[in-house]
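Only a part of the assembly is drawn; its chains keep their places, and the rest are absent.
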Amino acid sequence: MEAYRHKVQVYETDNMGIVHHSNYIRFMEEARVDFMERNGYGYERMVAEGVASPVVAVSCDYKRPTTFPQEIEIAVKVEEMTALKLKLSYIMTCEGKTVAQAQSTHCFIDGKTNRPVQLAERFPELYQIFEKQLQAKE
Amino acid sequence: MEAYRHKVQVYETDNMGIVHHSNYIRFMEEARVDFMERNGYGYERMVAEGVASPVVAVSCDYKRPTTFPQEIEIAVKVEEMTALKLKLSYIMTCEGKTVAQAQSTHCFIDGKTNRPVQLAERFPELYQIFEKQLQAKE
Amino acid sequence: MEAYRHKVQVYETDNMGIVHHSNYIRFMEEARVDFMERNGYGYERMVAEGVASPVVAVSCDYKRPTTFPQEIEIAVKVEEMTALKLKLSYIMTCEGKTVAQAQSTHCFIDGKTNRPVQLAERFPELYQIFEKQLQAKE
């Protein structure tokens, strides 16, 4: 699947002249939203079906700085899936070089009960999308 | 009333080495929240009484740059009040010099009906707070 | 000229479920950067020629809320030009409706001397671009 592209903005840089490290966590979210939309599971559908997926953990290793007005490519992959959790990985590149590697972990919540659910049981179609992506990765 | 103090953070600076201009709009909100709390009308009370005050307009004149790790003092004043709107002004200073002058305009909404209300009629106590501040200014 | 498009992100929304008002000031910058690039005067060229254009003032009138995952179109126009200052205007629309109208004022600085300059004298090509846009507007 094609990588998501984020164009760096001035307001994302800091006094070192580079993108502030906190913003990569935001770029991950942008890429994740795009990933879900491309897989036919955009925000509106998630809301309509009552599925929410809070971020349980994030981690990011910074390899090289980026700056305005560069463009960062972000490739999202399903890294791991358990009954209750999903782990996504992100490879961020700029001008052909890896600038950051990151991961986010998510659980799934039923919007009606506000409780964690087993994805495979409660939202089987969404589960299959991740399962398919997980296999594609291997 | 004592000025609100905002300590500049690294993530608020940009590649010019100064606070990004968009952040002053956020500092205005911080100072406004603090102003409301000091006047006995904090967020919890506003929610409890069902009053919301969306931002209708903002403007900001930038006089001097600020940077990390400086501290900005923000003095909030009630500038003008009509039946439906409130205008606040903000004088921001740093190390004794004016760095920005700004204004925000707000309307008032009844959380139950989601409609604009006349502040004096619907929330008379809040109206009196602003009225008192307006006189204090003169 | 085609409008710039900003796709709203989750991290740009606030607890009212809508885009936080401070972010529109950032969208203005995005649109301005894009406007400069389309006019053949991107950031690299400005740096190379030693021209900087600090924001002297901003103002924004909020007409309608927007939210994730809507897309905002931003049309930039040269509103006014004096010997020392440039005023740009921004019409932001979403799903065919005006959501915000804004303005930004800029001066021009010579990166070598760090002093304000008369654009027409010091950077005549850039001046002509704005002049042309100003006429196009009328």
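The letters A, B and C name the chains in turn, as written, and every chain counts its residues from 1.
We take it that a contact is a pair of C-beta atoms (placed from the backbone, for glycine too) under 8 Å apart; a residue touches a chain by one contact, two chains touch by 3 or more.
Keep in mind that this is a model prediction, so the values were computed, not measured.
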| item | value |
| --- | --- |
| Copy count for the complete homomeric assembly [3 present here] | 4 |
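In this section, only the chains that are shown with their structure count from here on.
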| item | value |
| --- | --- |
| Most widely separated chain from subunit A, with each centre as the mean of CA atoms | B |
| Chain copies touching (subunit A, subunit C) - same or different residues, decided at half shared | same |
| Middle chain, criterion being Cα centroid separation | C |
| Distance from subunit B to subunit A - Cα centre to Cα centre, in angstrom | 35 |
| Distance from the mean Cα position of subunit C to that of subunit B, given in whole angstrom | 24 |
| Centre-of-Cα separation between subunit C and subunit A, whole angstrom | 30 |
| Where subunit A touches two or more other chains, by residue | 10-11, 68 |
| Residue ranges of subunit B in contact with subunit A within the complex | 10-11, 13-15, 17-18, 20, 22, 67-68 |
| Partner subunit A, residues of subunit C touching it in the complex | 9-11, 26, 29-30, 33, 37, 42-44, 68-69 |
| Interfacial residue positions of subunit C with respect to subunit B in the complex | 16, 21-23, 25-26, 29, 52, 54-62 |
